[in-house]
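One protein chain is absent from this view; the other protein chains keep their places.
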Amino acid sequence: MNISRRHLMILLPAAAVAWKHVLAGTPADSPNYQMSEHWWGMLIDIPKCIGCGNCVRACQTENDVPDGFFRTWVERYHRSDWHLENPEVISPDGGKEGFPEVQAGEEGMFFFVPKMCNHCADSPCTQVCPVGATFIAPDGVVLIDPEYCLGCAYCVQACPYGCRYIHPTKKVADKCTLCYHRITKGLTTACCEACPTGARQLADLKNPNDPIHEFLKTHTVQVLKPQMATGAKAFYNGLDGSVR
Amino acid sequence: MSGMKDAGHLFRFAGLFVLAFLVFLVVRTYVVPKSFGEYGHYRGAAIGEIASRPIKFAGHQTCETCHADIADTKTKGAHAHVNCEACHGALAAHADDPMTVTPVKPDTAVLCAQCHTASAAKPKDFPQVDPADHSGGVPCETCHNPHSPIIGSDSGASAGSGSSAKTAKGGAK
Partner (left out) sequence: MSGVEGYIYPNEVTLYWSVLIVLYPFITGLVAGAFILASLERVFSVEAVKPTYRLALLTALAFLLVAPLPLVLHLGHPFRSPEMYFTPHDTSAMAMFGYVYMWYLMAVLVFEIWLDYRREIVLLSQTSKGLLRLIYKVMTLGSSNVSARSLHIDDKVGWIVTLVGIPSAFLLHGYVGFIFGSLKANPWWSSPLMPVIFIFSAMVSGIAAVMLLYMATTKLRGLKIDMRCVDKVAMYMFYIFLIDFSLEMLDLVHRVYEADESFRSLNFLVHTKLYFSQIVVQICLGTIVPLVLLFLTQVVKLGEMARKRIYILSGSLALIGVLAMRWNVVIGGQLFSKSFLGYTTYKMALVTREGLLAAIGLTILPLLFLWALVKLLPPWPDKSLHEAATGD
């Protein structure tokens, strides 16, 4: 099917309307989004990750993440048969440009692990914030108020997953917002949008029709560092025990 | 009450305390942001501010409103679950203004290798090749239609996608 000029005349205004609808404002003035009706998380399907770095690049584009800092990054694990507890891990530039190739027949197991803020329900980072500049929004997303943050970095110290950093120019804490500006408008996150294999899937636990429920029913999932008891909401399928 | 009189200086000290505390309370009512405490111990307005940050990735639903033909090809092929902007990059600017913002067509020789270069770290069932060995530098699209890459799976093959790219002005091809 080809698109002619005449088609464009009809299609473009329709698309523009659709697009404007997507852009329509904030939760406050967007009647379509009710914070109380959502409880956001993320499903990360390790067996599907190919370590292409698309998510890292997409995140940096979408959120203007400064060079050398990461709201999401990808690690490559090499779990040797002989040192199960001490894997070899690399993440060159956060995996932004992919990874060096691994020759077939190498000893041990290789796999990729995408990392991001776990949007913990019992988040240690929001617990320690002295002023209430980082918080769990009513829809379960852990956010930072850049207008209120002191830049004391206590939250950076408190995060067990290394997801936070101090923004080098804004001098406030920064991290993944779960693309809050997107998910409140019905879009998925930039990393999920850009992931070519579906290794990352945004999940709304309060939505009974979200495929996450079927997935959780049929798969063995784990969160990172469960001993930290943070109520992490980044669910990993196929997570190896050597991952930390 | 001589006892009270001899403790008078203590009351002065205490008075300073009370005064300072009152000043603190008054100042506090002025400087704490209005929306603080609306949902919890934070500035409620921050949620709206964060939610209104600009979007860079338009999302495949938006792409599909115009590029329905490509979406059609895609859904039938092996790249059905690869979203448009996974390969074409963030294009909200193009969705905003399709006539003036026209995206650059990706170079398949580079793009495809990002995912499909063979590595033992990748899942076994993921199609992988050694690009140099596989094509010897010939762009992938010569044989594969990127929107439906398995050769022969798509009736239009690579030619179909090529023609759509020419006609769809400013299209995402």
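Lettered A and B in written order, each chain numbered from 1.
The criterion applied here is as follows: contacts are C-beta pairs under 8 Å (C-beta built on N, C-alpha and C of every residue); 3 or more make two chains touch, one makes a residue touch a chain.
Quantities reported herein were computed from a predicted structural model and do not represent experimental measurements.
Interface note: of A:Met35, A:Met109 or A:Val128, the residue touching the hidden chain in the full complex is A:Val128. Touch with the chain omitted from the figure is made, among A:Cys163, A:Leu178 or A:Leu239, by A:Cys163.
Looking at A:Lys206, A:His219 or A:Arg244, the residue that reaches the missing chain in the full complex is A:Arg244. Take chain B: the residues that touch the chain left off the picture are 2-3, 5-10, 12-13, 16-17, 24, 27-28, 31-32, 36, 41. In the full complex, chain A touches the omitted chain through residues 68-70, 73, 75, 85-91, 93-94, 115, 124, 127-133, 148-154, 156-166, 170-172, 228, 244.
Convention: only the chains that are shown with their structure count from here on.
The mean-CA centres of chain A and chain B are about 10 angstrom from one another, to the nearest whole unit. Residues of chain A that touch chain B in their complex: 1-5, 8, 11-12, 14-15, 18-19, 22-23, 25-29, 33, 35, 47-54, 58, 61-63, 76, 98-99, 101-106, 110-112, 132-138, 143, 145, 147-148, 177, 180-182, 184-185, 187-188, 190, 193-198.
Chain contact summary for the complex, chain B toward chain A: residues 33, 36, 39-43, 46-62, 65-69, 72, 79, 81-83, 85-87, 89-90, 95-96, 98-99, 114-115, 117-123, 126, 163-164, 167-169, 171.
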